[in-house]
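The complex appears here minus one protein chain, its other protein chains still in place.
Up next, chain A:
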Amino acid sequence: MAPKRHLGLGKAAKSKKQKKEDSSEVETPEQQSNEITVELNEEADANDEVSQLRALWRTHAKSDKDNELVVNGIIHECDRLLRNSNLAKNNESEDTSKASTDESPKELPADFHSIYALALADLALFHTTDINKVREFFDAALERVGLGLQSHDGSIELLFTKSRILINQIPLQYISQLTVESKVQGGVPKLDEKLDHALEIYEEAENQARTLKQYELFNDDNLEILQALDDLLEIVDNFGKDTLEGDESDKEEDDEEEEVQLSKKHPLYGIRNTDKYNEWWRDHIIQFLQNVDKQLEKLGISYKQDYETENALLPLRREICKRIGQSYLQEAEIPSTVFTTLKYDEGFADVDQLEGLTREQSQKISQDLFKIALDYLQMAEDKEEPESWVNVAESMISLGNLYELDSEEQENYYTEAEKILAKANNATNGKYEDILENLQT
């Protein structure tokens, strides 16, 4: 092959452009469109309408969920499938002798109803300023789930869906209408009762899974239900406070705002003034983890091992462990503060008890909690994520703080934490310099 002229990148591009401009050919500019790409997974049959619907739903669920057109599209498709299905059923009942040639499934599967209902509930997100619409969408979504459950009694999937919609309904439809002065009266319900109902449904799903020994639905999608509950509890805790700007992850204790007191008649009082929901969350996320482990067991996968290509359940497992670990850290906060105050704060030299705890009690309780937290956070370690190592190191430091100054236990925890932090600090270009320096002095 004869060598071409070596123009170089810039000149070659220019001469190509020149050629393009010289030629009379008119290129149609690419249309900006709202097209989305839907990936069908391997099992999905492109000709099976419900499979297509599932793929479309997954694409939406994994996106930022900011495209109302897509949600509307999904709902239209659900309507159509439902119509066809009803039509087929009617035909069948009219003429039972004729063999049905219609390819549409007559009985739509449980997840069809689930998708339909979730799409309806998602529509509420685009109309948060119009409370009537929000109510309509949630009513429609719950009606759809109800119809689904009529034809698929005890469906784990539909029960999960129902509890998810019920939980999401609380902030969007109810809390959004409340002020600090709101009271339970005509039309304004007690929200703890609403929440109790949602959680009962979740438990039903859990029980059903146990009975049927079907654990596949304990996946990252349904973990979102527990996340939604967690978010809801946080919303309730912060209710009445000003929203803050930006990332407040490093806010200092003295920045902490006072909690706004709610009257006993306030619709949120029953959620705010109890530990029961936090405990429920903890119990059920631990159950969730156990159910994930049952799936792993079935697949013969150990979370302790390194795999070339990771099963999707392993990152999920780490995420769950991280959340559980963090919840124990949070729980340890008060007793550990009590301990350090009673032990080191001279202003409390004459005080025997704080928050109902003696020095010894608070020490023991917080040590135990930190140890559990540490176990979970170690299981949550991801070798690609320095932050997950730092979580481990930080709980080691917290644990070390609860032992006698310069004791062997303390030194061991500190040394181990320092090693981890040094590595994480290198991996993140000095992000943990402060903590590290603090530890070294």
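Keep this in mind: a contact is a pair of C-beta atoms (placed from the backbone, for glycine too) under 8 Å apart; a residue touches a chain by one contact, two chains touch by 3 or more; residues count from 1.
Definition applied: contacts and distances are computed from a predicted model.
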In UniProt, out of "uS12 prolyl 3,4-dihydroxylase", "Transport inhibitor response 1-like protein", "Replication factor A protein 3" or "Nitrogen permease regulator 3", the chain dropped from the view is recorded as "uS12 prolyl 3,4-dihydroxylase"
Out of A:G300, A:G356 or A:G430, the sole contact with the unshown chain comes from A:G430
Out of A:A13, A:V260 or A:V351, the sole contact with the unshown chain comes from A:A13
Mind listing the chain A residues that contact the chain we can't see here?
-> 1-14, 17, 30, 245-247, 250, 255, 384, 423, 425-431, 433-434
